[in-house]
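Left out: one protein chain. Kept in place: all the others.
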Amino acid sequence: MNPLEVHDLHAYYGDFRALHGIDFRVAAGETVAVIGANGAGKSTLLRTITGLLPAPAGSVVFQGRPIGGLPPHAIVRLGIAMVPEGRCLFPSLSVEENLLIGAQFGCRGPWNLARIYRLFPALEEKRAMPATLLSGGQQQMTAIGRALMSNPRLLLCDEVSLGLAPLVVREIYAAMPLIKAEGAAVVVIEQDTGQAMRIADRLYCLQEGRVALEGAPRTFTPERVSLAYFGV
Amino acid sequence: MTEAMDAAPACRIECGSRASRLAGALVLLFLMAGASMPFWAEPASLRALAEFFYVLALAQMWNLLAGYGGMVSIGQQAFVGLGGYTLVVLGLHAGVNPFLAVPAGGIVAGLLALPAGCVLFRLRGAYFAIGTWVMAEVFRQVIANITAVGGGSGLSVTRAVATIPTWWRQSLTFWCALLLGGGATFLVYALLRSRYGLALTAVRDSEPASASLGVSVRKVKWFVYVISAVGCGMTGALIFITKLRISPDAAFSPDWSALMFFVVVIGGIGTIEGPIVGALLYFALREMLGGFGTWYLIALGILTVAVMLWAPKGIWGSLVSRYDLRLFPVQRRLRPVDDERDATPPAVITAAPCAGTLKA
Partner (left out) sequence: MEDWFNTLSQGLLLGGMYALFATGLSLSFGIMRLINVAHGDLIVLAAFAAIALVEPLAIGPIAALPIVMLLMAGFGYLLQRLFLNRTLGDDPLRPLLVTFGFSIIIQNVLLEVFSADMRGLDAGTIETASLPLGGDVAVGVYPLLVAATAVSVIGALQWLFYRTALGRTFRATSDDHRTAQLMGIDNRRVYALAMALASAVVAIAGVYLAIRTSVGPSDGPQRLLCAFEAVAIGGLGSLWGTLSGGMILGVAQAVGLKLDPGWGAVSGHLAFLLVVVLRPNGLFPKTRDR
């Protein structure tokens, strides 16, 4: 059974339809990348899966259970964690408190404070600092660590490399295999198509709220990806 | 909205509709009939109608401030009270005709709104709301410390009012109330149809966005705040002509704000018709339940809570969204020029908060 099955998903912002019947699935232990231009519906897809935007009951199924229409906190407690775009750390909490709040309503599993500090050693010496005083890269590490602390079966990462230096991005993506090794399936939204194709087992390209391309990255020619990306 | 623009390049922007022109004519007729009422109506009905009109005037002023200007005040009683005490000073101490206190009360309130605004405009949202209340308290306690105007226990203004023959007193009160209620309604209407109106709703919906589009947010807010103060001040002076007795507790009572909230919220905030509907309902409820004292007030409280929770647009607002009904249209509508009888409903341009505030 696939952890996540999304079938014929439509999403709206008021009268504006952002997703037109998306089919999307994530298999156990798989890393899936979602690419697409701005406004293609990538973030909307994640927002709908986590319940921040309402979804029809049957269109999102997580581990065999329909979760559409559940409130975000109930969905998250089932084992989906999200690294939100722009990191959204809690400014009045320290780094360690940010990590702990991730664990508070999470599931049992391999991740704890010690292992997060082993994954991102830079965080340990700054554990008592207010989280928003960290550098962008360290903030992103905290956000990922916070999501992992809930021991998710499915980790959703929205634009983790946004606004970060290439070296820092490489450091963050170096952690991905370790995360994968613990058994969680990962969905990554990525602006950088090259980066996405390097790490993903499977790739979705969205265009104006529809899936334009889907499959294993190595089977695509650059021309095909660019056609799906830009639609021209 | 964009479809209408694309499909019909020959459009004109129009504010009215057939219903609204009819309503305008009716209102005019009604006002003329009203003006002649003192010559044929019972004093009791004159008094009741006068009260209706000054409640309407207060409600329209609060509606302008909160519903259109986005400034939620719990302190408009400051200006009602100042108007009332202008009556004390002019009528009792200077010995002039008490009805002159009506315009004078407006001026005094408007002038004192300037220093009050300087302080309050540094506050935002809920801070502003409670700040206005504190300001009203300051006025109340300062007045309560001035023995010349009766101190804390207040005084009677009968001596000033009694100089005017009864018929004239009743008629002038009624005409002033009619002028204030009708005038406040017309003022809000005219203001919203003017260029200021667009700026006003833009500021209410998003201050930063309108500032970036060149609307002087400060100027618009000041304008509305002072106008509302003047309106409440004039009405306050008239109210205490009818009440004959004034005290700081009565003049600066938060109950005035409660009255304004109730009428505007129940009727429909941010609509011109709403306060009229709300005032009618308020008087109807008072007729039916006023004898029950506290239970009546409890019912008003429950009604306010219920409307705010389940029909936040109020009675009129809910009707409008269901039937697209507007008697005092202040929206700009796009209509194709060549086909007046176009069956499709006209696009309505309103400055509704856009869904774009959600990050896609």
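General remarks:
Chains: A and B, in written order; residue numbering restarts at 1 for each.
Definition applied: contacts are C-beta pairs under 8 Å (C-beta built on N, C-alpha and C of every residue); 3 or more make two chains touch, one makes a residue touch a chain.
What you are looking at is a predicted structure, and each value in this text was computed from that prediction instead of being measured.
Looking at B:Gln141, B:Ser194, B:Ser216 or B:Ser321, the residue that reaches the missing chain in the full complex is B:Gln141.
Note on the undisplayed chain: of the listed residues B:Ala19, B:Ala94 or B:Ala126, the one touching it is B:Ala126. Only one residue in the set A:Val76, A:Val95, A:Leu119 or A:Leu154 touches the chain that does not appear here, and it is A:Val76. Residues touching the missing chain, restricted to chain B, are 66, 72, 74, 119, 122-127, 129-131, 133-135, 137-138, 141-142, 144-145, 254, 258, 261, 265, 269, 294-295, 297-298, 300-305, 308-309, 312, 353, 357 (touch as defined at the top).
For chain A, the residues touching the absent chain in the complete assembly are 50-52, 71-74, 76-77, 81-82, 84, 88, 90-93, 97, 100-102, 104-106, 146, 150.
Just so we're on the same page, only the chains that are shown with their structure count from here on.
For the pair chain A and chain B, the distance between mean C-alpha positions equals 51 Å.
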